[in-house]
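Removed: one protein chain of the complex. Kept in place: all other protein chains.
Chain nomenclature is as follows: A and B, assigned in order of appearance, with residue numbering initiated at 1 for each chain independently.
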Amino acid sequence: MKKALATLLIASMALGLVACGGTETKQQGGNDTPSTEQGVANKGTEEEVTITYCNFNASGGNEETLNAMYEKFHEEYPNIVVEIETVAYNDYFTAMQTRVSGGTAPDCYELNIENFAAYASKGVLADLSNADTSNFNETALSAFNVDGTQYGLPGNFSNVVLIYNKDLFDQAGVDYPTNDWTWNDVQIAAEKISALGEDIYGIYAPLTYNEFFKVAAQYGGSLLNEDKTAFTINSPENIRAAQMMIDRVLVSNVQPTTEQMGGMGDWDLFQSGRLGMIPTGIWAFNTFTTGCDFEWDIVVEPGGTTKATHFFSNALVVNADSDKKEAAITWITWLASSPEAAQMRIDAGWDLPAIKDEAVLNTYLTVTPPENKAAVFESLDSLVVPPVIEDYAMMSDIITMKLSEAASGKISAEEALNQAQEECEAAITLK
Amino acid sequence: MSKQKKKSGKNKLLQALPFMIPSFIGMIVFSFFPVVISIFLSLTDWNGLEKLTVNTIFEHFVGLENYIKILSGSEFWRVLGHTLYYIVLYIPLVFVASMGIALLLNKKKKGTMVFRVMYYIPVLTSWVAASLIWKWVLSPKYGIFNQILAILGISGPGWLTSEVWAMPGIVLASVWKDMGFFGLFLLSGLQAIDPTYYEAARVDGANKFVTFFKVTLPLVTPSIFFCLIMALINAFQLFPQVQIMTEGGPNGATQVMVERIYTYGFSYFKMGYASAYSWLLFVIIFVLTMIQMRLQNGWVHYES
Partner (left out) sequence: MSHKVKNILANVSYYAISVSIAIIVMIPFFWMISTSLKSKGALMALPVQWIPEEPTLNAYVQVFRKFPFLKAVGNSLFITISYTLITILSSSMAAFAFTKIKFPFGNGLFKVYLASMMIPTQVTLIPLFIIMDRLQLTDRYASVITPSLFKAFGIFLLVQNMRSIPNDFIEAAQIDGAGLWFIYRKIMLPLTLPAILTLSITTFMDSWNDYLWPLVMLTDRDKMTITLALNTLNGQYATEYNVLMAGSLISMIPIILVYIGANSRMKTGIMVGGVKG
């Protein structure tokens, strides 16, 4: 008993340590906010502000470009100093979550779409309605608007196109795909290509949540009802979409099973020249350009009853507790939408800026392969944005798990979606 | 009598104090406080993102709800089953492999130093690099493992792509990675054996077999015990290899305790729930370790 009491005592001491520290920082924040509220919108004249910016997007080879962008920015806004921290994608979110809950998040940082909704709904992000969003692509901007409040700016943008191996199409004697193709046309071509050899497959579209919500949209389905109050995972449209994807593996086998993949990645399979088509992100271009020793090109992704194309973007956000919000907003707006930064981003072959300015985007078209780069922009007409809900990661894991069970033949497509619907309803409360 | 005993106890405490201070302070600050905070968090529905202060615990207090939810659901028991399956395969294999290595390296032959470095290389290799290569080794179609089995006339399983064989695949990779680590401790145990014991055994005319079981093995039992406890604690906390090699798949067949804890805490933003999960895991490991501690009197020989 005594022991237990002593333990409690020490425990409360530990918590006390946390508590007083907590209020301390709050007070500091409160005092500082008014003085910097007017911010640094006027160039040059104000006193110097130093902000911190943390990102993962530049890891894996683009740190130099980001630094060059910052130098340009600093010329324009000499009073804003940005301390840039680039962190690997792998553990970025673990580290960021720790810092956010510890009250030491950077002034502004980057989030992927999966984590964005959770952060926004938990009140740790600042409202960016004051930011100048005139240069941004509107669809991209809307992805980070939660119930009318803009919590993030699209830092970049990617979409998905159908990449195909021209050589295999030639060998199979099939015409190249066009922008008007539907999945039926793909199926016919895929069967002919698969027939070329035992280890050759027609198409690979992973049985995952990310792939599924888009194909569902192509058949007129969706995962949530319109006002996001209920799941509609097992709707007839969705079942039709899932059935089509699973039949490719189990019935016609134009797509390899996991055993047939043999631990190989889908990109590797394509690069080895044994895969006819792969719907994948435009971020594959660089890898395929160096990795493929055959001709390949792209078209707008085929659809079902309608077209729908993936849209991916990372959000640039500002810490709700930051006392330098204005400077932070100035920096991320510049980074994401200024013509200078956009140009540098494209020139470096990093990724695409989510901006309207077509003149800048046009320089992107001149880099080949792929020949038909215009398809990247033609895809923009039918963008779908993944449903932004608080428990995004959990929903996507449940659906992926059920789809992969169906793809292994354990359960039918309909059963998979029924179970996914049930589990999501049980585990996730929608607002 | 009892007074004297008390006094000597006090004396001993004073004598031990200077030796204990550094680790004790470290324990309180870096282990005890965080651990106590995590107990309190396990009673909340805190999401792991909102700023953590003492108020967090009152605002988000849910009592034992997390524990009840975990224990009444099926996931916990399924995941515990996977973890135990791993342990049952891993512990004997890694023990035999590391003992074999230690005995091999303990021989006084030319070149053991080179082998010593080589056998330790897997320990130094990061899981990122190791898992890439193991994915290939265990690839059902192109992998070297199944190709060797094919030569022996056995048709190899799907390993990481099969629900049944994914866990044994992870066990193989883990044994490969860890045997040098435990081998090192067993080797240092072997080397600490006083050579006079071997001489005495030789004088008694004991053959190699008898010497091993009557002299070597008993004398390394403290090291074996250490390895056993550490292997058990680590095995229950199996995580990076699963995260990198299978991400809990296929179809959840390799979901294990810490993988779930990480997912709930850092991917689903249910840190309170994750903390409760951890405390249940703690109870299991603690009970098993204490049983081991009790049993050690039966087989571990400390003083000669």
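Worth pointing out:
Keep this in mind: contacts are C-beta pairs under 8 Å (C-beta built on N, C-alpha and C of every residue); 3 or more make two chains touch, one makes a residue touch a chain.
Here the structure is a predicted model, which means the values were calculated and not measured.
From the options B:Ala150, B:Ile233 or B:Leu295, the residue with contact to the unseen chain in the full assembly is B:Ile233. Within the set B:Tyr119, B:Trp165 or B:Tyr268, the residue that contacts the chain not displayed is B:Tyr119. The omitted chain makes contact with just one of the residues B:Val35, B:Val62 or B:Leu149: B:Val35. Shown as candidates are B:Ala192, B:Val210 or B:Leu295; the residue that touches the absent chain is B:Ala192.
In the full complex, subunit B makes contact with the omitted chain through residues 9-10, 12-13, 15-16, 18-20, 22-27, 29-35, 37-38, 41, 48, 52, 101, 104, 107, 109, 111, 113, 115-126, 128-130, 132-134, 136-137, 139, 142, 176, 180-181, 184-185, 188-189, 191-192, 194-195, 222-223, 225-226, 229-230, 233, 236-237, 239, 257-258, 261-262, 265-266, 271, 274-275, 278-279, 281-282, 285-286, 289-290, 293, 302-304. Touching the omitted chain from subunit A are residues 14, 17-18, 21, 52, 54, 56-57, 59-63, 83, 85-91, 94-95, 97-99, 101-104, 106, 112, 263-265, 267-268, 271-272, 281, 283-284, 286-287, 290-291, 314.
In this section, only the chains that are shown with their structure count from here on.
Subunit A makes touch with subunit B in their complex at residues 7, 10-11, 14-19, 22-23, 93-94, 97, 100-103, 118-119, 122-124, 258-264, 321, 391, 393-394, 397, 401, 404-405, 408, 410. Looking at the complex, you find that subunit B touches subunit A at residues 28, 32-33, 36-37, 39-40, 47-55, 57, 135-136, 138-143, 158-162, 249-252, 263, 266-269, 271.
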